[in-house]
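The other protein chains are all here in position, but one chain of the complex has been omitted.
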Amino acid sequence: MTKPRPELTARREFLIGAGALAGMSLMPLAGCAKSDKLRVGLMLPYTGTYAQLGVAIENGFRLALADQDGKLGGREVEYFKVDDESNPAKATDNANEIITRDKVDVLIGTVHSGVAMGMIKVAREAGTLVLIPNAGANAATGELCSPNIFRTSFSNWQPTHPLGKVMVENGHKKAVFITWNYGAGQQAAESFSEGYTAAGGSVAKQMFVPFPNVEFQALLTEIAAIKPDAVACFFAGGGAVKFVKDYAAAGLKDKIPLYGSGFLTEGVLGAQGEAAEGLLTTLHYADSLDTPQNRAFRTAYLDAYSAQADVYAVQGYDTALLLQKALEQTGGDIGKRDAVIAAMEGAVIDSPRGQWTMSRAHNPIQDFYLRRVENGDNKVVGVAWKALEDPARGCNM
Amino acid sequence: MDTYTFLIQLLNGIQYGLLLFLVASGLTLIFGIMGVINLSHGSFYMVGAYLAWSLSQHLGSFWIALPTGIVLSVALGMLLEWLFIKHLYRRDHLQQVLLTYGLILIFSELRSILWGDDVHSVAVPALLAGSIPLTEMLSYPVYRLWLSLVCVILAGLMYYLIQHTKLGMMIRAGASNREMTQSLGINIDVLYRSVFALGVALAAFAGMIAAPVSSVFPGMGNQVLIVCFVVVVIGGIGSVKGAMAAALLIGLVDTFGKVVEVEIGGLRILPELAGMSIYVFMAIVLLWRPEGLLVRRQH
Partner (left out) sequence: MSKRLLIIGLSIGAVLLVAFPLIGDRFYIQFVTRILIMAMFAGSLNLLVGYTGLVSLGHAAFFGIAGYILALYAPETHAAGFWSSLLLSVSGAAVMALIIGALVLRTSGIFFIMVTLAFAEMLFFVFHDTAIAGGSDGIYIHERPVLMIGSWQPLNFANPSHFYYLVLVFSIGVILFMRTVLRSPFGQVIAGIRVNEHRMRALGFHTFRYKLVCFVIAGAIAGLAGYLAAVQFGVVNPEMLGWHLSGSVLMMVILGGMGTLAGPVLGAFSMMFLEEIFQALTKHWQLLIGAVIVLVALFLPRGLAGLLAKFNISPAAAGQSRRAPPHADV
């Protein structure tokens, strides 16, 4: 298999564009150059806190194309990349750059929800086809749902929703939920209490830590005072490492079981070490999923990038699979907008995460697995929720 | 909140406050004493944490990594002072702001090139790995208590160094009047280079010994930067005692801001808006005492 290589074509063209601007000349700019290549925009974080996620998504995307010599629906692909730095203040500028300047046929982005919201606004006005490979903001496939916006990852509503059922089944009927005080955290908390209450549990307290503060000691003390049957949480990255370690160091781990949305243990198990052993989490993927698709995917990823695939790589991979399906239907013609959208709506994706389909609001209907951390690995215990569909509140499509 | 829980929260607040003092201690020297507005303080803290992680991997022990890291960071401080900072003492303070802002970007990218963008953690050394039970539910990690002890000792040393040693006297003299100090036959260049290097080393040391409890991740420097300035400024610039008092108060404000429930006119203020508690506190302090809590007379 050829190793997919990153390109910087878009940026080179920008240099030409920049020269044109400086000289105020009438040189044709990036978008005017005609070619029959498919123009794919990648708006992802390549620097900052989420840099790893951006790289994994791009790797996954390119890996899916590697079998077809890097082609999509038989057409060569030209990539246009922008580093969004996960900075919402620059979101519209960056989205506009890739949509208006590079005139991409399809835009793939992004990781950060706030950045995604800015990106979607620009894409809605321009009518650009967008595939979201991570950002979970409920609104993207909720009140802002739109025929040209698709998501291949999850909505923030999804990962914490199945937790409640699992916890009640394990006999934990009174729980505390703790997360960061920001959009994704608030949405995760809301969805958790919805699922937990429906399953017969009662939420003793929801705790919100100022984002991105990682000093949890005060709240751990409060949890110990409340003495719930269990604690559920949503954290990711550096905060997830610190929370899991602090929870164990405070001696709570053996007394009050800790559950979490699966992001708690994604890509950070090495750093969490012993403290994470035994944690139960729910997510739409697990490294250890024992299916032929997942085994093949993981081997290929390891070969191509000398790194272990993660859930973000899968999301990037599936984004390419979805696009592939749609373009096969139209013979590589992305201009047949309605046909492309209809094909994506009807697609059944055989993903490393299992089979999934698109909801009417364009968010995956997918299985959520219950995973337990064993020997530094997320082992699949079972399916926590079969074919979970986001309620897509406020979507009139 | 019952009395016992309250006492534990008090402990949490003090412990966090001491940690804040530790993180801000280098800034007390560089900004408080030397008067250089050093925005890259957080970067030195981050460098320290990454050094602790990478050195303890390579050298096999946290206790060997610690002194090695200190030596490296002193060297880094000397180099930076010699290359950049020394040209800016007589310039507008805002040139220092600009330069050290540039350094933030440079350090963050160098970190990415050198160590990658992963999240890491440093194991708590076996000697300090235990914990002490406080209630039937809650225990306190020994390492956190040890950290507090280190902070107290460090604060004592800094206070002694600045107030009661000849070096401290020279530093204080240099801070208020460079030219005069120079005319007294003190080599001000060497003095300033040493103080700056000491400040960098303190920041890196803080990052190193905080690493086992804080985890090691790319954005960690920027997260502590503002709170360090808050500590030094609220305390009154140049005062070690003031910085300590401010750090403890902020530790308490932050801790109780997260758990106390406050309603004003039916609107829940805390803990919903806990994020702004230290800023409200800072605004109140500075509007009440526009030069900080404990001011060392400078002019």
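Letters A and B name the chains as they come in the text, with residue numbers starting at 1 for each one.
Definition applied: contacts are C-beta pairs under 8 Å (C-beta built on N, C-alpha and C of every residue); 3 or more make two chains touch, one makes a residue touch a chain.
As the structure is a prediction and not an experimental result, all values here were calculated from the model.
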Quiz prompt | Of B:L51, B:I104 or B:L134, the one touching the omitted chain in the full complex | solution = B:I104
Practice problem: Identify the residue among A:G114, A:P159 or A:P228 that touches the chain left out of the display. | Solution: A:G114
Quiz item: So that we can see where the missing chain sits, which residues of subunit A does it touch?
Solution: 8, 11-12, 14-15, 17-18, 20-21, 24, 26, 29, 31, 46-47, 82-83, 87-89, 91-93, 96-97, 100-101, 113-114, 117-118, 121-122, 125, 137, 139, 144, 181-183, 186, 208, 210-211
Exercise. Could I get the residues of subunit B that touch the absent chain, sorted low to high?
Key: 37, 84, 87-88, 91-99, 101-106, 108-110, 112-113, 226, 229-230, 233, 237, 272-273, 275-276, 279-280, 282-283, 286-287, 290-292
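Note that in this section only the chains that are shown with their structure count from here on.
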Exercise. Using mean C-alpha positions as chain centres, tell me how far subunit A is from subunit B in Å, no decimals.
Key: 35
Exercise. Please give the residue numbers of subunit B that touch subunit A in the complex, ascending.
Key: 1-2, 5, 8-9, 12-13, 15-16, 108-109, 112, 117-121, 123-124, 131, 133, 135, 137-141, 143-144, 213-220, 223, 254-256, 258-259, 271-272, 274-275
Quiz item: Considering the complex alone, what residue numbers of subunit A touch subunit B?
Solution: 47-49, 51-52, 181, 207-215, 217-222, 224-225, 227, 237-238, 241-242, 245-246, 249-252, 255-256, 267-268, 270-273
